[in-house]
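One structure below.
Note that one protein chain is taken out, while the other chains of the complex remain in position.
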Amino acid sequence: MSSIELVGLTKRFGDLIAVKDLDLMIEDKEFVAILGPSGCGKTTTMNMIAGIEHPTAGQVLFDGVEVQNVSARRRGVGFVFQNYAIFTHISVYKNLSFGLEVTGVPAGEIERRVADMAKLVRLTHRLEWRSSRLNVNELQRLALGRSAILGPQIFLLDEPLSNLDAAFRAEMRTELKHLQHQLQQTMVYVTHDQLEAMSMADHIAIMDLGVLQQFGTPLEVYNKPANLFVANFMGSPSMNLLPCRITDEGGEVVLDFGAGGRLMVEDESLLALCKKAARQDLVYGVRPENVTLRRGEKEGRGLSLGVNFVERIGARSIVHLGETDHEIKVLEGNQSPTKVGETLDAVAHAGASHLFDAQTGVAIR
Amino acid sequence: MAKLELAGVTKRFGSTTAVAEIDLVIEDNEFFCIYGPPGCGKTTILRLLLGLETPDEGEIRIDGRTVNDVPAPDRNFAMVFQNLALFPHMTVRQNLSFPLKERKMARDVIERKVGEVAETLHITSLLDKLPAHLSGGERQRVAIGRSLVRDPNAYLMDEPISALDARLREEMRVELSRLQRELNHTLVYVTHDQEEALSVADRLCVMKAGRIAQIGTPQEIYNSPISRYVAEFVGSPPINLINGTFDAGKAEFRVEELGVALALAGELDQADGKAVIGVRPEDVIIERSEDGISAKIHEVEPLGAFTIIDIAAGEHKLRAQIPGQPQFELGEPVSVRFDLAKCHFFDDSTGKRFATGASLT
Partner (left out) sequence: MGTEAAAAVEGKAKPRTLDQQRKRLGLYMTLPAQLLLLFIVAFPLVMQLYVSLTLWSPLDGEDWYYAYKSFTWFYNYIDLVTNERLWDAIGRTVLIMAVVVPVEFLIGFGLATLFVDSFPGKRIFYSILIMPMMIVPAVAGYMFFMIFQSNGPLNQLLGIDTVWLGSPNLAMIAVMVADIWQWTPLMFLILLAGILGVPEDQLKAATLLGASWGQKFVRIVLPRMKTVIVIALVIRAVESFKLFDLMFIMTKGGPGVATETISVWIFKLTFNDLDWSYVAAIGLSILIALSVFAIIGLTVMARASKRMNADVVD
């Protein structure tokens, strides 16, 4: 029973526009990730939802009710800070009971609820410890528990996993998702890690320079990026993006990559995209997993490129081909036979190509 | 450029042993990674090499010469720090000439050397810029260039890019390995990030609690892990491990609850008893048929290029990594198979791998 709606939300710090005219609808019980590089305005957006920052213009609505004039103290929003903001001068127990004590919950009930929450976040054996002694994984769980104990309907998390080591991060991703299912809350999650956003969120809002770039399900933003920024930001290894010109040679549509080579367009969906292009200067995009490397096929269907370097990362191999500035990456499996120095034909899978307007960066659909 | 050797090196701090009986040969011009969890002693090895610590036992050799008592400055290593430690108020040119000016070299010699180094590293056009105006990769080149002007024995790097964000890290590690190949120098690289370790290293050393667990090329480590520890520690998402029993007489591995019975190939030196099968997530095959182990879809994480699927087979939780974006419903019944040629079998008590590859009985 808690949806969040942002309408024309804007925040200026002096001359700097941190968030610009942001419209966003987050449904009840949804897990939404706000994703972007540092300085994109994602944390400011979150702070405005929580009430720590006041918007310069626009509205924040919870369940259709304006709350931008309600103080942070009374919004009843759960918030986990990036550095956890644990009260290190008091015990774990006192941290958990803090919110209950200041809101005047009777002593007996506090004891019971702290015990329950301690069990949920697996800190029962640490309750009497000074919280400064906890390790980072425990601090993280304490930060979650301290907010969750008040039973907020809206939970905001600011890069809560960025301080954890890789193995525990993967574990916490799953755990957080289950926690959200259990607690049935609306969760907003700020991160700069696209993998985290992809794996956990129901919807992703991608921001850059204070402006919302795209809002959609993880696969929507991955498969149909709205512009160059989203295309480049989502996915690891990142999408191959090559500047090109579109030319017509005797009825055949050809993409000219300059020094990178030329490509005769045969793929029908790409052909359709080419026809919609309003300008000649474009950026061609294809994801590394949607390119196949072929040996000894001189049909001119792909780009013929030399292999520079092969990264073998366990299950995956990333092959780097082509000259500087026209370099492309291709994803292959563990058993990839590709060797440095080979010249191969890189062929994009049918329907997997993207075209962007070079000037505006907007995807051609 | 030098060959580095550690022979039987042990280092204790008070009653704790930081590293024990380390035998390591880092070949000339090799890109060598030391990879392990925090506190496994990898930084201690670097400090021992550098001469910041003295070994309690064993010898450290550079090109065959024992250097245990040679102080750090005389070992001629170049340490590249995590923050790269460029002087922010100096241009790239001034940063590069700094170590030479310190040695009171003639001005024209300095100019020539800086020019050469800048050429090698492709940073000639950046010479008059301040570090603040450079990209992360360019800064790394300058930091390396500064040590290159004095031609060190080897580069030592302690998690040089772990503080950067994911995308930049991806670019930097490619850049770094390109640089190493261009310079043709010995490079020792310490990291706790397995993607980094696997992607850049010629060979890597996996550490466990102060000891070497395995040394090999990234492919060897990943495809032929010597023990359960290495198999579990290298690979993300981690390898699936299922407990079962091994029958030496029939050369058969069984997991009763799942109805799995596998015939192991080759001569096996393994007694009857508990054993563990290890299957990498990418070797788990999910089908909508009746042939394999019956299981249910528990969780689906679409990550774009591939999808991670958690499956529940009875009490067992398995994780599969499938290329592309397959569609599965939560709770959907499926059947699971393994790519048997790539399954590993480990002894339950020692953790040692005793076989790889199997066939259905």
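We just call them A and B in the order they show up, numbering each chain from 1.
Here is the rule we go by: a contact is a pair of C-beta atoms (placed from the backbone, for glycine too) under 8 Å apart; a residue touches a chain by one contact, two chains touch by 3 or more.
The model shown is predicted, which means the values in this text are computed figures rather than measured ones.
The chain that is not drawn here is touched, among residues A:Phe31, A:Phe79, A:Tyr189 or A:Phe356, by A:Phe79. Within the full complex, the residue among A:Thr45, A:Ser147 or A:Gln180 touching the omitted chain is A:Ser147. When the whole complex is considered, the residue among B:Thr54, B:Thr124, B:Asn243 or B:Thr350 that touches the unshown chain is B:Thr54.
Remark: the residues of chain A touching the chain excluded from display are 50-52, 71-79, 81, 83, 85-87, 89-91, 94, 98-99, 102-103, 128-130, 133, 146-147, 150.
One rule holds for everything that comes next: only the chains that are shown with their structure count from here on.
Mean C-alpha positions place chain A and chain B at a centre distance of 26 Å.
Residues 37-38, 165-167, 170, 173-174, 177-178, 181, 192-195, 198-200, 218-219, 222-223, 234-238, 280-282, 299, 301-306, 308, 310, 321, 323-325 of chain B are the ones touching chain A in the complex.
Chain contact summary for the complex, chain A toward chain B: residues 37-38, 165-167, 170, 174, 177, 192-195, 198-199, 218-219, 222-223, 233-238, 287-289, 308-309, 311-315, 318, 320, 331, 333-334.
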